[in-house]
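With one protein chain removed, the remaining protein chains of the complex are shown where they sit.
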Amino acid sequence: MSIMEYNGGSVVAMAGKDCVAIASDLRLGNQALTIATNFEKVFPVTERIMLGMAGLATDVLTLRDRFRFRVNMYTIKEEREIEPETFAHLVSSTLYERRFGPYFIEPVIAGLGKGTNKPFIASTDVIGCINFAKDFVVAGTATDKLFGVAESLWEPDLEPEDLFETISQTLMNAVDRDAFSGWGAVVHIITPEKVITRHLKARMD
Amino acid sequence: MARRYDSRTTIFSPEGRLYQIEYAMEAISHAGTVLGVLASDGVVLAAEKKVTGKLLDLSVTKDGGYGGSGEKIYLLTDNVVVGVAGLTADANSLVNYARTAAQRHLFTFNEDIPVEQLAQRLCDLKQGYTQYGGLRPFGVSLLYAGWDPYYQFQLYLSDPSGNYSGWKATCIGANNGTAQSLLKQEYKEDIKVEDAIGLVMKVMSKTMDSTTLGSEKLEFATLTLDPTTKKPKAKIYRPAEVDALLQKHDLGKKEDTEMKTS
Partner (left out) sequence: MEVSFAITGKGYVILAADQNAARSIIKMKADEDKIKALGSHLLMAYSGEPGDTVQFAEYVERNLRLQQMRNNHPLRPQAAASWVRRSIADSLRSRSPYAVNILLGGYDMANKQAKLYWMDYLGTQVDVPFAAHGYGSYFALSLLDREVQKRLVISFPSFKVKVVDEGGVREVELDMTV
């Protein structure tokens, strides 16, 4: 079995009108055995950027810590918050540093640009090749299902509450068909004013 | 005779002294004053700026960055602010080292670095220059204002020799003797941040050369606990806020005198 599927878990991000959403499931497993149902895979980077990671859980944690380190140093030296595009390239180069012995995660980035509030979403592969998208990006063991559901549910220029509904339905319906993801979900909606975080109950089996 | 033992930082004189370290300390006693007062619900730092003048570009300090003008008071990490006295260039290097050390701690332990440990990290570095040859010691003393869950609010002082100590109220830089004795007279146990700000302002106005205080000569910072999140919150005052604070304590300059801020 692939190491990318060892712990299970899925992440999805979507762009709306002056807002973005990013969501993950909560399962942490050892292959088919569920160890915990409170393992969040989305982390705040700044007030307006969030990073989700799907893949090997140890690397999710290690990279969370490494990105926190580098973003904090960036913020304190530059005396300003990092931009989503800049952060995406930071993620990319951090992963490519391990080109021949990679971290086994696929990151998903969601954020709003400074001043413009331009929605930004992107994902990369395990070695940091960036995929910029205008609609949605996905990662994890339910990738193929997420693509299918997102493709049919997503539409352009959704308002925050509609985007919340869309991303929640997308994630929940996708992970219901995936044995390695699920056990509840957490959704973050980033708007120019604030980040709204909601925990979802899903099929708990 | 003393000169023979001056050229190397790490050589004792026959009287058992390290001249370069003493000279570094001497240099600091001419630097802008930095004052710190520990209160029961926070820590207050104030610093006298030496690099001033009409032509100095301070436009970014008005609303960019964290509020400091980058001369005396720096944010090291979420729970520690530092005031420096001495060579600013040396201080910048130390500040950078401290910020990295703080992040390294956060990386390995997932908690903010305890204040004393951060002071120790810097002192280990400073001490090295009193022992290993070839280089000049750091010409900087620092005041650390911080909070951690182990010992709550703390105030530390460190000097070029790598010594550090904890204080309720202390001072580094020019006129530190005067300031220290004023603090000793005026400091009360269980002082609150609000009163500590007043005390700092008062002592500062008496030790500084200029008769009127203004944001062009003063940097100011507080470290308190956010009442909702219970997490430490460092605030480095912006020039306009410093002036407002001085007005509040009747120490600011009168309306009609020279330049206006904000």
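Letters A and B mark the chains in the order given here, with residues in each chain numbered from 1 onward.
Heads up, the rule we're going with is that a residue touches a chain if its C-beta (ideal position, glycine included) is under 8 Å from a C-beta of that chain, and two chains touch if they have at least 3 such contacts.
On a predicted model such as this, the values are computed, not experimentally measured, just so you know.
In the whole complex the chain that is left out makes contact with A, B. Checked against the full complex, the one of A:I22, A:L56, A:V126 or A:A139 touching the unshown chain is A:L56.
Residues 7, 28, 30, 33-36, 38-39, 56-58, 61-62, 101 are the ones on chain A that touch the missing chain. Mapped onto chain B, the interface with the missing chain covers residues 107-111, 114, 116-117, 149-150.
We adopt the following convention: only the chains that are shown with their structure count from here on.
Work out the mean CA point of chain A and of chain B, and you get 41 Å between them.
Chain contact summary for the complex, chain A toward chain B: residues 65-66, 68-69, 72-73, 76-77, 79-80.
Of all residues in chain B, those touching chain A in their complex are 60, 64-66, 75, 77, 96, 99-100, 103-104, 106-107, 110.
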